[in-house]
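Let me begin by presenting the structure, written as structure tokens, before commenting on it.
For this depiction, one protein chain was excluded, whereas all remaining protein chains were kept in their positions.
Letters A and B mark the chains as written, and numbering starts fresh at 1 in each.
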Amino acid sequence: MTTTSTTAGAVEVPAVELRGITKRYGRVVACDDVDLTLHRGRVHGILGENGAGKSTLMKIMIGLVLADSGSIDIDGRPVTIHDPQAAAALGIGMVHQHFSLVDPLTVWENVALGEAGVLRPAVVRERIAEIGEHYGLSIDPDARVGDLTAGLRQRVEIIKCLRRNPSIVIFDEPTSVLTPDESAQLFESFRDVVAAEGRAVVLVSHKLDEVMVATDDVTIMRQGRIVDRLDTRSTDVATLARGMVGREVSLRSERAALGLGDVSGASRDDRGRAPLPDRAPVLELRLVNAQDSRRNPVLTGLSVSVAPGEIVGVAGVEGNGQRALGDLLSSLVQISSGEVLVDGRPVSTRRPGAMAAAGVAVIPEDRHDSGVVLDMTVAENLVMVRPEDVATHGLISPDRLERRASELIERFGIQCSGPDAPLWTLSGGNQQRVVLARELSNSPKVLVAAQPTRGLDVGAIEYMTEQLRMVAAQGVGVLLISSELEEILDLSDRIIVMSRGAIVGEMTRAELDSDRLGLMMGGSAA
Amino acid sequence: MTGRWREWVALYALCVVAALVASAVLVEVTGGDWRPVLDALVDGSLRGPGRWGQTLGAAAPMLLVALGTIVSARAGLVNIGQEGQLLIGVAFSVYFGFLIGGPGPVNIVVMLVSGAIGGALWAGIAGVLRYWRGVPEVLSTLLLVTVASQAVAYGLKNQSLLLASEANRGNRNQVSAQLAADDRLPNLHLFGNEIPSAAFIALAASTGIAVVIARTVWGFRLRMLGRNARAARRAGVSERRYGLTALLVGGAFAGLAGAAMLAGGGFQFGNFRLVPGFSANIGWTGLLVALVAREKALAAIPVAVVFGALRTGSGFVGSTGVEGRITDVIQGLLVLALLVPPALMFVRDRRRARAASVART
Partner (left out) sequence: MAFFDAFWDIFTSDSTYLNGALFAGLLLFAASGEWIAERAGTINISVEGMLLAGAFTGALGFDITGSIALAMVAGMAGGVIVAGVQAEMSHRLAADQFVVGLTLNILVLGLAGFLDRVIEPKAASARVWEIPVLADLPLVGQALFGQRWPFYLLYLLVPLSWWLLFRTRWGLEVRASGEDPQSADVSGVDVNRRRRQAIYYTGATSGLGGAFLVFVQIGDFNESVVSGRGFIAIAAVIFGGWTLRGTVAGCVLFAGALSFRLSIQGLGYQLNSELLQALPFLVTIFAMAIFARRVRPPLALARPFVRGLK
């Protein structure tokens, strides 16, 4: 086995060389003396948990963040990168994790956005056609981006990056919105981009299997430092996992979070849980139809039921109605037909708060959207759904509010300067704990957890999954909506697959078949 | 925390001084002298005999308007039509006050209540437009100001509406009848000043609003709606119901302010008659009071007094040879300057919070 440096040859100048990059935010060190070398013609994986510093490092490379110290050489020449335009001029392009696309604009307008010089639509359209032909990424340049599917949007994002013909391409967690098929196709085009054209490609990821499949070299980051540099072919998943977490990985939830679960029903432990008796469902959606504000259907004939104590996983590629399902159960979307029953009783979707009042707790996909009020205090956020609990005759008692809050802060280990701290002063993980604490403290009948571990570090993920298991064990029906297949496979008793606002398939833990699941996620009924 | 507090005070002081210096420079540049202007302002608002009462008399309706503004602002609504709501309030209290009549105290209550109802209804139009027709309230409330003043002007031309009978108006046209002596809000005599009772009503209302917003479930939900409408909806807050109520309360306070100006304003405001130009920009100024007080009911009290002092002081400025409108300029510059510190601190705080959270992801 050869190592990176010998493969590239001693005489070849590396495409990028980062030396001693350090970035501090207050006392937190996001990148600590990081060295990184990228070579032309190779795919370099950067692996690390959320919070390991890989995003910060990439932001430094594309000029969104300035490093405190360290140097960057491109093709052997020292450079400074102050802003994204400078990065683009140096031939660095990034395909963003969260889309950088503006929905109401057309494809060509999005592709042209952020460049300099005179706007020439004809030239942009031509280039889009060229790139489309060359990489098999064909697309209508005059389509509105908002009307495209997630896969096509990813395509636009890649074209937007490749349009400038970058010599260094960074893919930041590119697969979260893709079906397994689309991911595979994406990695294919990686290869084309790299090998044939001598570009240096970086794949930033926290998914081990992805890194194993798509990369030539791997750099593992942990807590802002580089802990290991490996040749992908000479390593294995276990080594990568150990490097990433810093110890042997044993817990199932952790393995799931890292993409380590082996997707087959037989080998999964059943955690000693007895088969579920046929109990009346605690949550039932019957043939639910709903539209968004522009009258596009978002839920089409959706039927779901969750029994007490059951964890039902909703799998599917993002953007297939999962958000609408979460919003529906948060009283934020009205149905146009169908019925929602909680504990056998129909619940109105027109009345604000009806779901919460009926006992539906929600950990929303985006907590800033409907989960918390950033400008109110921790204590207020903790009683938000039922402020009456700390009030007499409509008058809130500061004492009871404080006591209630302190109790929850302690029970759920929320780190904050006190109950009166504004919520925005808390870290993301602690804001998420505030949501969890509030929702669980109202003794719910149903818990809807939408992407509950997104953006959390491994410790927090473990905590969250344990909480979900515990809640289910207490007889609450749990609806887990997630685009992380491993998370669903790990936690669910039953899995349903959503595509285009409808359920396209269902399987129990015993029937689990990963190929079928993949097909269903792609929208083909199987 | 004390360091932070000191920062706030320093920033505010700096901005206020900057606004005052700018005003002084403006006076000098236009050929005046700023010192006598300052003297006249202080004489007119505080030092002169009986001026304290006048200042409080101007501050009271401003404060009432501000309180209503605070309630609607807390619900996330930008109601900027207080001037019109106030006018419709006065019109209602004149109309129903004379229509219903009754002994003094009863009539005073009738006038105050009908003033509040009038203002609420006018604001309610904007509420209905917003929640049923999707019209932004910032525009509808604003456009309704002109409509309100034309409606009142029309009323003042019609004897069946607001215009006084010929016997009661002498050779004036476009005036309402004058309130009888026992239909007027009494003044309190203190230290040689006549303090209008509206000042006490406004003071009590400030405390009331502060408690309602901070301590009641209703206020809690109102704040939730203003800060994150989706989180509020999930928690059972109906945007329509709470938002409409907040607008109605906002209008009611403006209308109440108008009624209080009529029944207790004396020479300062139309001398117990509804006359053209009666509102005298109190609605606009009250709105500014609320903004400067950063939507806090108790902070609005001192702000209203300062603005009241500027207004009563401006009457004395003319004698210095400097155009009296300079007080409008001072007031505008002050408000603008007072917007700077919170905006500056907000950006800084959020940048810090963001830097800290970026470090973790």
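The working rule: contacts are C-beta pairs under 8 Å (C-beta built on N, C-alpha and C of every residue); 3 or more make two chains touch, one makes a residue touch a chain.
It should be emphasised that the depicted structure is a prediction, and the values quoted were computed from it without experimental measurement.
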Next item on the list: Have a look at B:A24, B:A59, B:I80 or B:V305 and name the one touching the chain we're not showing.
Entry: B:I80
Check: Where the complex has a chain not shown, which of A:L47, A:A112, A:L382 or A:L489 is the residue touching it?
Finding: A:A112
Notebook entry, point to check: Taking the full complex into account, what residues of chain A touch the chain not shown?
Noted result: 64, 83-85, 88, 96, 98-105, 109-110, 112-119, 160, 368-369
Check: What chain B residues would touch the chain not displayed?
Finding: 26, 30-31, 78, 80, 129, 133-136, 138-140, 142-144, 146-147, 150-151, 153-154, 157, 284, 287-288, 291, 323, 325-326, 328-329, 331-333, 335-336, 339-340, 342-344, 346-347, 350-351, 354, 357-358
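One rule holds for everything that comes next: only the chains that are shown with their structure count from here on.
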Next item on the list: Could you put a whole-Å number on the gap between the CA centroids of chain A and chain B?
Entry: 48
Next item on the list: Flag every residue of chain A that touches chain B in the complex, lowest number first.
Entry: 24-26, 28-30, 50-51, 55-56, 65, 330-332, 351-357, 362, 369-376, 380, 384-388, 391, 394-396, 398, 424-425, 427-429, 455, 457
Checklist line | chain A contact footprint on chain B (complex, rising order) | finding: 215-218, 220-221, 223-224, 227-228, 230-239, 350, 352-353, 355-361
